[in-house]
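With one protein chain withheld, the remaining protein chains of the complex are depicted in position.
Letters A, B and C mark the chains as written, and numbering starts fresh at 1 in each.
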Amino acid sequence: MTADAFIFWFLSLITLGSALSVMLLANPVYSALSLVMTMVGISALFVTLGAYFIAGVQLIVYAGAVMVLFVMVLMLFDLRAELQAFSRGQISGALKLATVGALAGLIGGALLLSAGNVAEPSMAEAAKLPPDASKALGIVLFTRHIFGFEALGVLLLVIAIGTVALARAKGGTHAKH
Amino acid sequence: MPLGGVIFLAVFIALFGALLIVLARAAGGGLKTGTGVKFDPYECGIPGQEKRDTKISVKFYLTAILFILFDIEIIFMYPWAITFRDFIFSGQGLVVGIAMLVFLLIFIFGLFWEIKSKALEWD
Amino acid sequence: MGQDIFEIVVNGLKLIVIFLLMVQAVPILVWVERRGSAFIQNRLGPNRVGPLGLLQLLADAVKFLTKEDMLPNQAVRFLFYAAPVTALIPGVIAYCAIPLGTPISIEAFEMFGRSWGPYVFPMQGFDIGVGIVFVLGVSSLAAYTILMAGWGSGNKFSLMGALRASAQMISYELALGLSIVGIIMLYGTFNLTEMINAQQGALTYSAFGHQLAIPALPNWGLFYQPLGFILFFAATFAEANRLPFDLAEGEAELVAGFHTEYGGFKMLMFFIGEYAHMMIACGLVVTFFFGGYLVPYMTPEQVQSWVATWASSPNAVSAWTSVIHLLSYFVKFAFFMWFFIWVRWTLPRFRYDQLMDLGWKTMLPWALANTILTALVVYFAHTIK
Partner (left out) sequence: MPSTDVFTTITLQHYLVLSAALFMIGLTGVLLRRNVIVIMMCIELMLNAVNLSFIAFSKFSGRIDGQIMVFFVLTIAAAEAAVGLALIVCIFKRFREVNIRFFEHLKG
């Protein structure tokens, strides 16, 4: 039990630290690399939750593909540290932070109120899931969620066509500066 | 001890020592001996000609976008591949196979469209 | 990871040993590469330092060690130093997931006044259930190393080399990922050890309710997925940035690619990273298509019963069985490593547009065809009696 707890605290420390640096670092390239670290940490947390296949997919898709795209675009633009990373305006900033605080309070309150209801059956239920759930995942995906799967195929096709059209768009209403 | 063993050990010790030294150096930062052009970007000896902000083809980034989309489609095939035989044995093979065939046709159509629209041409 | 302190310590030691073996293999591979290239091109190669130039390894190590560690003016300090270190880590972690031999079982014994239960140690860094997904995921992190090094060294040629290399890597990752769908379908698992166990015995095709056994050939994945093997192996060449796909370096156009500004030990770490990618590629090829650590024509049980005729204790039987399988793995592995070197000194380099065309327009459609064909064959072989 203590080993599990230690791994959880260690991983959550890494994840939270790198997530904070995504938000705080002025250089967007460092932000992107911190986000990669966050995603690797979340993938490790998935492993602690027994979702091995999803952890691998998280590494392949998020860390290996999406973030490569982000880093590549940042390097194409060659954006160094910005002079002003955060938006101006003290009143609006305070309002935004207050919004975040309010939402955090709501979620925290909800968690506290629901603590008695959710936590009890956890260990008994957790044993139901097979240790290597990849096959179970495939079977459920291709029986219960098969239409979602096909819809995502169409979505990906539309996106592939749309991004190519966007990336080569010329002209428009604005003259070139 | 045979010669191979001696070499093995020697290389091992050398590499490990080197690792430690490099770590120490990285902590202290790069040495700054010598002056002037030594620390300029290397362009085969001539004085630096190129600015940092050279234009780079947008093709690289287009490739990366297409990679993401096709990569996800391939990832969707993995749970199918691992369970396909189980589905066949339980008699659902035809349904799942046709579902995957439709998905693959969408994939092939997308790939064919990208090739046709010259999004993958490099010249 | 382990139940008690002994198991944890042994598992930790195993990781360190695998890391050291990988690092150790690099100078030897460099020597083989230099002597091999000289042999292929009818030259002598390094032959002055020590017998057969063997001490050249030591000389190289000393040279790498004593080079000045410099930071170019326009470099981004953190990225410039972090990139070589991150070149090593994904390679080593991914290689740890590849099984190298049969598990070693140790019977219960007495030590320090208490009894230590029977243990089974798999001959791999760690046994993760979804081996192949894990290996693909971890090794896809290598793109950052290249981008960090290219952008961090503040050189235009480095950046261009990095963009080329990463675009190449991600393009071939598609063909790589798709070419193993057929293999996954046949074995019905992501686990590398289970894949190897499925390849025991003599080649037996079972289809349409009949069985066709070919005792002259082992039951290797190669004979089920020949096209998949070719596509996978070719894609790994591109993933490891080796000739004929080393467009990242392309000395004629770019100075030296993303590691133009690097020298000394940082350069050596990039070297180790490149060889680590080759090792992962060879390990996976052997695991998928050539029976992994299995001894051809013999199942692990047969090997074990043969060992039991001369070995004394159960621990020794298990250990010797494992060592024999390790050797078998190593022979196959060494052959493919040699194949990498052989190809490097035989084929010329592609042009960049040819490279991209090959990846997207040739290998990806063929991998798709392989997937569909495998699915059709699997479906009809199991339904038509």
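Quick note on the criterion: contacts are C-beta pairs under 8 Å (C-beta built on N, C-alpha and C of every residue); 3 or more make two chains touch, one makes a residue touch a chain.
Only a predicted model underlies this, so the values are computations on that prediction, with no experimental measurement involved.
Peer 1: Using the whole complex, pick out the displayed chains that touch the missing one.
Peer 2: The omitted chain makes contact with A, B across the full complex.
Peer 1: Name every residue on chain B in touch with the hidden partner chain.
Peer 2: 58, 61, 65, 68-69, 72, 76
Peer 1: Could I get the residues of chain A that touch the absent chain, sorted low to high?
Peer 2: Against the missing chain, chain A presents residues 1-2, 4-5, 8-9, 12, 15-16, 19-20, 22-23, 28, 31-32, 35, 38-39, 42, 45-46, 49-51, 53-54, 57-58, 61-62, 65-66, 69-70, 73-74, 76-77, 79, 82, 84-87, 93, 96-97, 99-100, 103-104, 107-108, 111, 115, 118-119, 121-122, 125-129, 133, 136-137, 140-141, 144-145, 148, 152, 155-156, 159, 162-163, 166-167, 169, 172-174, 176-177.
Quick note on the criterion: only the chains that are shown with their structure count from here on.
Peer 1: Can you tell me, using the touch rule above, whether these chains form a line, ring, star, complete graph or other shape?
Peer 2: Topology of the interface graph: complete, with all chain pairs in contact.
Peer 1: Count the C-beta pairs in contact for every pair of chains, then give the pair with the highest total.
Peer 2: Top of the contact-pair ranking: B-C.
Peer 1: Which whole number of Å gives the spacing of the CA centres of chain A and chain C?
Peer 2: Centre separation, chain A to chain C: 30 Å.
Peer 1: Taking each chain's centre as the mean of its CA atoms, how far is chain A from chain B in angstrom?
Peer 2: 21
Peer 1: If a residue has to touch 2 or more other chains to count, which residues of chain B qualify?
Peer 2: Within chain B, the residues that touch at least two other chains are 52, 56, 60, 64, 67, 70-71, 75, 78, 82-83, 86, 107, 114.
Peer 1: Which chain A residues touch at least two other chains?
Peer 2: Answer for chain A, listing residues that touch two or more other chains: 53, 57, 60, 64-65, 68, 72, 76, 134.
Peer 1: Of all residues in chain A, which touch chain C in the complex?
Peer 2: Listed in rising order, the residues of chain A that touch chain C are 29-30, 33, 36, 40, 43, 52-53, 55-60, 63-65, 67-68, 71-72, 75-76, 131-132, 134.
Peer 1: Under the stated contact criterion, what part of chain C meets chain A in this complex?
Peer 2: Those residues of chain C that touch chain A are 78-79, 128-130, 133-134, 136-138, 140-141, 143-144, 147-148, 150-151, 159, 162-163, 166, 170, 173, 177, 190-191.
Peer 1: Which residues of chain B touch chain A in their complex?
Peer 2: My answer: residues 52-53, 56, 58, 60-62, 64-73, 75-76, 78-80, 82-83, 86-87, 92, 95-96, 99, 102-103, 106-107, 109-110, 113-114, 117, 119.
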